[in-house]
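For this depiction, one protein chain was excluded, whereas all remaining protein chains were kept in their positions.
== chain A ==
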């Protein structure tokens, strides 16, 4: 069982990802729905994996990705922008295009 951080600013989508993670037998951290909250959670909690939305109420989530990368925590982006929304540093990061099938998340988590 892994502790999975969810960073997602839309309620309905956050609930969906939460369900997917719980159904896969993992524990949810968050969801953190704003950049500031997400940064606090990354510092305060032990996290094994993270799923990041790119746009958090008008702010980009890259500072969270930067911190996770520094800490060596694997993460993926889940975004309506797809890979086009990524910045230079995270160009190579895994991206799940929204909407997604639970299997996509499952297979990414299994690779851990």
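Everything below uses one rule, namely that a contact is a pair of C-beta atoms (placed from the backbone, for glycine too) under 8 Å apart; a residue touches a chain by one contact, two chains touch by 3 or more; residues count from 1.
One rule holds for everything that comes next: contacts and distances are computed from a predicted model.
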item: Candidate names "Blue-light-activated histidine kinase", "Branched-chain amino acid ABC transporter permease", "Multicomponent Na+:H+ antiporter subunit G" or "Phosphoribosylformylglycinamidine synthase subunit PurQ"; UniProt protein name, chain not shown; value: "Blue-light-activated histidine kinase"
item: Chain A residues that touch the omitted chain in the full complex; value: 9-16, 19, 30-34, 37, 55, 57-58, 79-81, 84-85, 97-100
